[in-house]
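If you scroll down you'll find the structure; I have some questions about it.
Of the protein chains in this complex, all but one are displayed in their positions.
The first chain written gets the first letter, and so on, giving A, B and C; residue counts start at 1 in each chain.
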Amino acid sequence: MQAALVGVTGYAGMVLYQLLKGHPNIKKINIYDHKLTAPADLASVAPVFKYENVQVQPYEPSQIMAANDVVFFATSAGVTAKASQPFLDNHFPVIDLSGDLRLNTRDQYEKWYHKPAAPEKSLQQAHYGLAEFESVKGQTYVANPGCYATATLLGLAPLVQKQLIDVNSIIVDAKSGTSGAGKKLSASTHFTEANDNLQIYKPNQHQHIPEIVQELQKWDQHVSTIQFMTTLIPVTRGIMSTIYARVNAGVNQAQLEQAYHHSYDQQPFVHFTDTELPTIKQVVGTNNCDIGLAYNPETKIVMIDSVIDNMLKGAAGQAVQNLNQMFDYPETAGLALQPALI
Amino acid sequence: MQAALVGVTGYAGMVLYQLLKGHPNIKKINIYDHKLTAPADLASVAPVFKYENVQVQPYEPSQIMAANDVVFFATSAGVTAKASQPFLDNHFPVIDLSGDLRLNTRDQYEKWYHKPAAPEKSLQQAHYGLAEFESVKGQTYVANPGCYATATLLGLAPLVQKQLIDVNSIIVDAKSGTSGAGKKLSASTHFTEANDNLQIYKPNQHQHIPEIVQELQKWDQHVSTIQFMTTLIPVTRGIMSTIYARVNAGVNQAQLEQAYHHSYDQQPFVHFTDTELPTIKQVVGTNNCDIGLAYNPETKIVMIDSVIDNMLKGAAGQAVQNLNQMFDYPETAGLALQPALI
Amino acid sequence: MQAALVGVTGYAGMVLYQLLKGHPNIKKINIYDHKLTAPADLASVAPVFKYENVQVQPYEPSQIMAANDVVFFATSAGVTAKASQPFLDNHFPVIDLSGDLRLNTRDQYEKWYHKPAAPEKSLQQAHYGLAEFESVKGQTYVANPGCYATATLLGLAPLVQKQLIDVNSIIVDAKSGTSGAGKKLSASTHFTEANDNLQIYKPNQHQHIPEIVQELQKWDQHVSTIQFMTTLIPVTRGIMSTIYARVNAGVNQAQLEQAYHHSYDQQPFVHFTDTELPTIKQVVGTNNCDIGLAYNPETKIVMIDSVIDNMLKGAAGQAVQNLNQMFDYPETAGLALQPALI
Partner (left out) sequence: MQAALVGVTGYAGMVLYQLLKGHPNIKKINIYDHKLTAPADLASVAPVFKYENVQVQPYEPSQIMAANDVVFFATSAGVTAKASQPFLDNHFPVIDLSGDLRLNTRDQYEKWYHKPAAPEKSLQQAHYGLAEFESVKGQTYVANPGCYATATLLGLAPLVQKQLIDVNSIIVDAKSGTSGAGKKLSASTHFTEANDNLQIYKPNQHQHIPEIVQELQKWDQHVSTIQFMTTLIPVTRGIMSTIYARVNAGVNQAQLEQAYHHSYDQQPFVHFTDTELPTIKQVVGTNNCDIGLAYNPETKIVMIDSVIDNMLKGAAGQAVQNLNQMFDYPETAGLALQPALI
């Protein structure tokens, strides 16, 4: 197949391009950029790819559809909202890495993203691609989940689905490396400020909150909202989502563990490590989500430690996993990545 | 006055020595070491002080009492438990930076520290020196609080004392830089492992848990236990204690803020920054505890962000603050430290 | 005395303000800012000083001279070149932390700084304040040395002054933390790019090259140029200048060491550590320059390892040291700083 990639200059686009290059079912990747009016060398658009002898094309939906079998959007918030309609109208496969298609209602999007939402129809037809739970097989219009949402939802799914916790007691203390904030320069990601520091940001205002709530509600209608905080850590890549919830009366540790084994033992990318608590480094460089837990019988609170590489499972890796589901390729095609270890 | 320092080779001892050197009321610091049998150059015991022309003496209680007006113990867990009795018997002022005298019962100490506890009498006479709340004026036997306990208790005090939160809903997600783990080498603090990583450790087993509970119970007897987790961060110095609690019915944000202003506006070292959330770096190098909050009216949960420099407010700085209270010196004597800023 | 500070928003200005606050001979600091047209709160201009209840005044030379005894410029390149003339005309004491007054000729300045130079007269009257070698006692117009220049010149001085090395064999491999690049955002200091990285920058083009050469030539006219390279390191504060030079025939290691002892044993801020090679961390937080050497008898090359805190000895600290010399205060007044150690 041939795959179109719109947006290769941001971090997610860069990593996605690398993954697609290594994908056994992709014959050719065609790159497109909104800012171009004429074809240009990839090296001039994204200097990091200076050894690639490849052209980038101006963005033009009809040409993208003519030349490709699928299109990935690795663009900033707001771009897909405006641009994806022609693909939808033509039932052309779209995988969108931005947040534009994740929320079901225009109101929610505009409340949390502070931008005009995609048309109602787009939002209704988009399918949220949390790969382990929402197969996008046969879908053509996929919203790839957010990084924090992925780590948090995978961490919570077994407990919520099996009704083992009080869903209104959930508190998430999530930490992310600076690559999650993207390539855009800011004081909080200036090395001199970020190094040797922790910075809590967007308290109660992170745009992944409504995304997480919306998905949890599919599993348990009693979920009304969640407490979710984000801290910027002096790490380049990686997310740790530390989740706390009160365990329902009568539930013991064995049941908690069984729920995770049941959900994930057959999944290639999610590893439940029981009471061994995963570190960020053990997943960086892979499409894995590693999950461990610590149950405190005195407080009746279970802590879930869910880690991912925000650029892979939290973005480009999961996008490829969704591609694999969409086109019925092996789930791990193009994703046989090994962790950095060191 | 003359001050004795027992233990100058660990991180807390090193920093305490620096603070005592700058203290206006201390004429002379006499250093003692358990491992010595004869006097030795400080530079040979602690090479970091290579420019100091000072001697270290072997540890001998009677000589310490003869030559000094107060003794600081900056020793490992277990040392003060065994060694402090002679000072207690003589009502000689002791400030202990280890955890040996913090817990009120031998059972609790032995359960959490896995070592023989100090004699019953020692524990009963020790006064817990959380400087803003438990003045040690007139005391002679002081347990200096733990680093995590300090950040957490100062963050919780106004809410618990004013009964603004459900004390059984408290969840603490605390993060510490590697200096908190001391000078002892370990795999988790090996640069190659700790860099670019987060590592949760001692889940539900950290020895500061009973210390925090014990002190909270003094403010509200309804506290039974707390949920408290610790994560090692790739930072040298600093603690961030992120605290979550459910606000009692009818309590609004203004009341929460007032409680902090009431507790801390007159305190030289604790700054309540309202809804501006403090970062670790803004307190590193000082004896300050900066505290901010974010109240979520949807979840009714208040998040408290409490940061300290673990070596200063979390150890040596608070020890000097306790000295100042003990001897009725100005609270800030020797502690007019400025943050590194950069 | 009263001291004027022009520029408090950059890193050097922030640190200088802290030092001046702790200086025993300064009664009052008056802060001025070019961007203001009316007085403003310091906290609004430099939020990092949120607890300071101080006003910043608009920049106005006659008022600065009326109210103060000295003025420090902690401004960007180009500001002093344009602004300092009135002070010079009135023989009013100026200490300039920018590079505007360091080079003796307008040509050199404009070649390396790519900006219009200060008037000829200003450059001629400016006195280069390398505190250990060029006393500014009795001077009124002082160019405070650059950070790299300070570490490199202090490392080279004894060898060049005593003619122990071939001055045309000097190669300097200098490394700096990101704070040296200032507060201005850039891709190379974006955490995601700078972390886990080394970046060589401005090869053969760093503006400290002519400054170093000019000063070396005062000690030995045979110096024509030097090889000098700069590498950005993932560290917040600190410079290590690694200097290589071929030792003259007949010179042995003892002579090399003696030269350093002779130059620095009486200096309060420069420590010669013989063959123990100093690390960056041992000087961070102080006005010290620590210097060690390793002589290789096979290659006849001596390596000098010279480390400073770029914000202190490399900027604000040396500026205070120059103040002390100018006004005949004790050399260490306001500079009794202790290293962070940890």
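In this text, a residue touches a chain if its C-beta (ideal position, glycine included) is under 8 Å from a C-beta of that chain, and two chains touch if they have at least 3 such contacts.
Note that the coordinates shown come from a computational prediction; the quantities given were computed from them, not determined experimentally.
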*Which shown chains does the hidden chain touch?*
A, B, C
*Tell me which residue among C:2, C:55, C:124 or C:197 touches the hidden chain in the full complex.*
C:197
*Based on the whole complex, identify which of B:98, B:122, B:178 or B:306 touches the chain you can't see.*
B:178
_Touching residues (missing chain, whole complex) on chain B_ = 11, 177-179, 181, 183, 185-187, 189-192, 194-196, 234-236
*In the full complex, which bits of chain A touch the chain not displayed? Write them out.*
11, 14-15, 18, 21-22, 48, 50-51, 179, 195-196, 236-237, 271, 273, 282, 285, 311, 336, 338, 340-342
*If you put the missing chain back, which residues of chain C would it touch?*
171, 173, 175, 177, 192-193, 196-201, 203-204, 224-227, 229, 231, 233-238, 240, 242, 244, 275, 277, 279-281, 284, 294, 296, 298-299, 301, 303, 305, 307, 342
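Rule of thumb we're sticking to: only the chains that are shown with their structure count from here on.
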*Based on which chains are in contact, what kind of graph results: line, ring, star, complete or other?*
complete
_Per-chain Cα centre nearest the global Cα centre, belonging to chain_ = B
_Chain centre separation (chain A, chain C; CA means) in Å_ = 47
*Using mean C-alpha positions as chain centres, tell me how far chain B is from chain C in Å, no decimals.*
37
_Can you compute the centre-to-centre distance for chain A and chain B, using the mean CA position of each chain? Integer Å is fine._
40
*Residues of chain C that touch two or more other chains: which are they?*
11, 179, 195-196, 236
